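A protein chain is absent from this complex, but the other protein chains hold their places.
Right after this comes chain A.
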Amino acid sequence: MPPTNTAPIIEINGINKSFGAFKVLNDLSFSVAPREKLALIGPSGSGKTTILRILMTLEGIDSGEIIVDGESLYQMQRNGKLQPADDTHLHKMREKIGMVFQLFNLFPHKCVLDNVTLAPMLTKGVARKDAERHAMELLDMVGLADKAKSMPSQLSGGQKQRVAIARALALKPKIMLFDEVTSALDPELVEEVLNVLWKLCRETDMTMLLVTHEMGFAHDFADRVLFFDRGRIVEDGKPDEIFRHPKQERTQAFLKKIIAAGHRV
């Protein structure tokens, strides 16, 4: 459950983002409490994935401000003045955040174990022995300890995604971003990935932001659900409120469409 009365770990204040003439995020503001599990739902093109990509510094913002763990993500103090973040600042900020992608983005030329150990060894100077021990714990947690020496090409989509989750966890981020992590999977492989997310949700202190079309899972997983449409938050509330008693017409229409498409809510 989200703790109350603590400073938010993520604060998003009035950010705008356009791709060409298309306005993806429109004066968007929200904040996330430490340890909160947040589900971001909404039609495609509504900006929910862009939010995650901006938090991971894969996209910049046009205007507005983002505070992560007390520090501005895209700006830094230098000589008493706020300036655009440099590589060192971004490097420091990225240490707090991990991301799992829709298409896994594993390194195809490295075995499962090396996929997981590479980042801690390179970015934190962890010794190979320690990195491998930690990686094996993580692979065990996602149920793939026996695949440590396999190449990604030998795994199913669900297995790949579980490796990708272990890889992101290896850096021990405070915040984890999950970008439609089951959307590219065959239906019978979705559950094994959701089970891992479920385990993380219950067993860790991480703040988690989940962009998903799995409404049933979002309902059970999240402390809070944000419904996005056209770059704005249309509705923000507890899962039961959003899924059972949506107030906004657009939320109702979206959920109706999703249910018609056969998703469980």
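Simple rule for what comes next: contacts are C-beta pairs under 8 Å (C-beta built on N, C-alpha and C of every residue); 3 or more make two chains touch, one makes a residue touch a chain; residues count from 1.
Basically, contacts and distances are computed from a predicted model.
**Q** For the chain that is missing from this picture, which UniProt protein name fits: "2-oxoglutarate ferredoxin oxidoreductase gamma subunit", "Cell division protein FtsX", "Putative tricarboxylic transport membrane protein" or "Ectoine/hydroxyectoine ABC transporter permease subunit EhuC"?
**A** "Ectoine/hydroxyectoine ABC transporter permease subunit EhuC"
**Q** So one chain is hidden, and I want to know which residue out of A:Asn26, A:Gln75 or A:Asn105 touches that hidden chain in the complete assembly.
**A** A:Asn105
**Q** In the complete complex, which positions of chain A touch the hidden chain?
**A** 56-58, 87, 91, 94-95, 98-99, 101, 103, 105-109, 111, 118-119, 122-123, 151, 153-154, 167-168, 171
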